[in-house]
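Just dropping this structure here.
Excluded from the complex is one protein chain; the other protein chains are retained at their positions.
Presenting subunit A:
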Amino acid sequence: MAHRAAQQPQQPQQQRRYDRQLRIWGDAGQSALRAASLCAISATAAAAEAIKNLVLPAIGALTLVDGTDLRQLPPTAHFFLSSPQRPHNRAHALVAALHALNSDVRTSFIPHHAHEFIDSVSAAYAFVLRFSLVLVADMPASHTLVRFLSQAAFRANVPLVLLRCHGMIGYLRVQAPTLCVLNARQDDLPPDLCIHAPFSHLQALADATDLNAISDTTQLTHVPFVIILTKALQLFRAQNDQKLPASPQQNKLFENIVRSLRPSHCPADALNFEEALKRSNLRLCYSQVNHIPPSVQAVLSHPNADPRTSTAFSVQLESPNHHHVFPQIVHYTKPRPAAHRIAEQQARFWLIAAAVNMFVNEAGRLPVRGSLPDMTADTESYLNLQRIYSEKAHKDAKRVLHFVHAIVDERGLDLDVDDALVISFCTNVHAIRVHSTSSISDELDDWNVDAFKEAAMLEGGLDPSGTGKASPYYPILRAVDLFHRANGRYPGSDTVVKDNDIALMHGYVATVKEQLGLQSNTGLWRHETEEMVRYANTELHNVAAFMGGIAAQEITKILTQQFVPLDNTLIVNMAEQSSITFAA
């Protein structure tokens, strides 16, 4: 389990090897990555690049599915498959090459095409349950396999990532019904200093500090600004009906109070008073009273975070209703059972979120995070302040933990939650997020036309003039899929009938434009459509490497439950280098 593994210090050699990435996602992120099991379907260049970027940082396990016999393929410029002694199966050959990159990763492969054994939604369901995440490369979204996988993965809450490259164009789609983020790591959030509602120890410390009584100017210029602002706000409230400054005029008034607190024997340019003034615009200093950021509120008011009615505290997945026989997985390295699944991590996430909900109901605010930014202060007063914040945070986390146990007992849950996970949840409570995406299968029939139009408009993609835009290629890819479904090949892939393909593609693009209500703009996306036919099904290494890199980064974010994942479609145009994202 991720949180338990996080408690065990890693081997020094591992620490050194992974040092540069541990500085990005920490030990907890690394443990989550180590616990994950990835399945990649189709070992194309882009998929190989994505997997390479996950094997290097040591994802736990990898299963590659590809039935291609390399002897049937022309010799291509594939970095990992160029060894003459390579095995004949593409998945086998790639797994062998990747194993050489990092033997910490458990690798296995299935030397068959996925569509040969995933022939229904229920088969796909039984299959995806074995993995933390499934990556599908270079397959049209309309392919029946993608449809089966999409529906199954959506039901099983296994994230699904679709990756495609056509010439200079890259496409990435993330599908996940719910993604829980433990730490969005957005560094632009204001610190949580509770100046607006000082807890007892902070108030006591402020009360005990009499600025005028400090005769030593060195000491006076090292009183932390937090104390100065706490005192100033108390004065302001006493004069203003216990209210906080709410208008620009009142802010001015408040600033004057801050200024007036500086004793006459204190130098005018004392840094601590400057800091206090700079932060006296309270919005920069702390969030409003009992304010819960919308992204956190979205988690707390999610039905899954309801302490009484939530059904998300246990992994309740229906078992596959048929017994499906899959080709045997060939283990390249020794297998270890029990792939850790996102659903298991999420049960804990929702349980703690429900406990935080109970805490908020009781205290009227989020738990104190307990971190203190650096500020002008002497060592002793800073450490003293730091101690009272961290004690308060600890006390709040203990209360949340109490609620966790209360829910577990009341609901009779069979779920153990580590204290450290609860504490780290509370420390980052401002940065928790929940995301959900639409299903790829639904997108095929009914897509988010408005979201696309908005993103395309921003980029200038609805304007027929100009070049280097990415947004036109989303409708064009939809047209490519229509073409593929009708003809069984990609437009432009047969150069003899290229002109005919162009004409057909203009027709398909017109169909998509109709869905967007843009049919009257006949010149729109003509050039891009012809470019797409030119690109045909070519896979350029640099495009594959770029998209493989982004896919790996998105998968890392999902598996470590850190940073903010892509919502949910990315289109990249590597001619003139542009991109757009939107929620399809």
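What we mean here is this: a residue touches a chain if its C-beta (ideal position, glycine included) is under 8 Å from a C-beta of that chain, and two chains touch if they have at least 3 such contacts; residues count from 1.
By our rule, contacts and distances are computed from a predicted model.
Taken from the listed names "NEDD8-activating enzyme E1 catalytic subunit", "MIP18 family-like domain-containing protein", "Integrator complex subunit 13 isoform X1" or "Ribonuclease P/MRP protein subunit POP5", the protein name that UniProt assigns to the chain not shown is "NEDD8-activating enzyme E1 catalytic subunit".
Touching the missing chain, out of A:28, A:552 or A:584, is residue A:552.
Only one residue in the set A:109, A:254, A:389 or A:563 touches the chain that does not appear here, and it is A:563. Think of the hidden chain as still there; on subunit A it touches residues 13, 15-24, 49, 52-53, 56-58, 74-77, 79, 82-83, 100-102, 167-168, 172, 184-186, 222, 374-375, 377-379, 382-383, 386, 467-468, 492, 495, 498, 526-528, 530-531, 533-536, 538-543, 545-546, 548-550, 552-554, 556-557, 563-567, 570, 572, 574-579, 581.
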